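With one protein chain withheld, the remaining protein chains of the complex are depicted in position.
Take a look at chain A:
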Amino acid sequence: MTSLYKIPAEIYTGYNTGAFEVGKFSFAGTGISGSYQQVINEANSRTQVSEAAKLERKTYLYRAYIAQGKYNIVISEVKDSDAVELRTVKLLAVYLQAKAAGQLDSKREETLNELSELLKEPANSLNSTIQIISGTIYYHEGLLEDALKVLMKNNKNLECVALIIQIYLQMDRVDLAKRELAATKSWAEDAMLAQLIEAWVGLRTGGDKYQESYYIYEEIAQSPSSNTVKILNGQAVCHIHLGRYPEAEGLLLEALNKNNDDPETLVNLIVVSNLSGKSSDVVNRYTTQLKEASPNHPFLQDLDLKNSLFDRAAQKFVLA
């Protein structure tokens, strides 16, 4: 496997070996920070690369499109004759499109069957792209255990680790996430992704870790290419957890300028407005905005659930 990654396409080195090299482009670094357009531009610009590198580049290109929500480009461009990695990416695109459109039920069985077919092939189950895509789909499906099973076979692939840690955090197993993180730090010390993971875990731990997490985001945000909505949100979340609401609000408004219907930004704005004692009008405005931007956002679902829960619970106390 290593030989595959000793490609001249230095642009991906950071991604493949997990070591983020300054000045070189990587999806793990750039993609994770949310500069998808940059990934797309980079992937389209270079030409002189080997076949393997081309494949990888394409993979990232399509993944970047998916991240931007441009599923149709991927679905139409990837053909059945393409490499298995690309087909897997397409699978993700199809799946996410269905999910976004709320027509998941029809695709679910199909996608999962296809995935398990794919994974039966031993070579595929060790292919990091396929691992990541399968992990992603399983995660969306809530099949965290399956996702972990797939991802655990990773060969020190930082993105796999990032997924694993997100799964652990989702499972509320901060202890395991910390352990994984400690193990990862031994071989991926200063990769941007590794730092981000640390911040994710740190925000769950609390205490001094909040401030440390903030520093991580702040440092990343200093590079102009990384000053994305995603990173701004990260910074803002750190501020909120540290109780610094005005700072958080400033960053979130900046993020809103960049993308005025990013659901996370809106959710965090709702939180910060509530906490800083803004009037309910402000909160309601953001909520409406969020409903338009992402009607299926878990935050809204949660809120709906609680709304009805309140009515049901309150009913029990009403005096006869």
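Heads up, the rule we're going with is that a residue touches a chain if its C-beta (ideal position, glycine included) is under 8 Å from a C-beta of that chain, and two chains touch if they have at least 3 such contacts; residues count from 1.
Everything that follows uses one rule, which is that contacts and distances are computed from a predicted model.
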{"item": "Per UniProt, the name of the complex member that is left out, chosen from \"Exosome complex component MTR3\", \"Mob1/phocein\", \"Vacuolar protein sorting-associated protein 20\" or \"3224_t:CDS:1\"", "value": "\"3224_t:CDS:1\""}
{"item": "Among A:T111, A:T136, A:N227 or A:Q289, residue touching the chain not depicted", "value": "A:T136"}
{"item": "Absent-chain contact - pick from A:K70, A:R87 or A:K149", "value": "A:K149"}
{"item": "Residue of A:G206, A:P246 or A:P295 in touch with the missing chain, whole complex considered", "value": "A:G206"}
{"item": "Among A:L176, A:A221 or A:L253, the residue in touch with the chain that has been omitted", "value": "A:L176"}
{"item": "Residues belonging to chain A that touch the chain removed from view", "value": "31-32, 34, 63, 66-67, 92, 96, 136, 139-140, 144-145, 148-149, 152-153, 159, 162-163, 166, 169-176, 179, 196, 200, 203-210, 229-230, 233-234, 237, 240-243, 263-264, 267-268, 270-271, 274-277, 280, 283, 298-299, 302-303, 306-307, 309-311, 313-314, 316-319"}
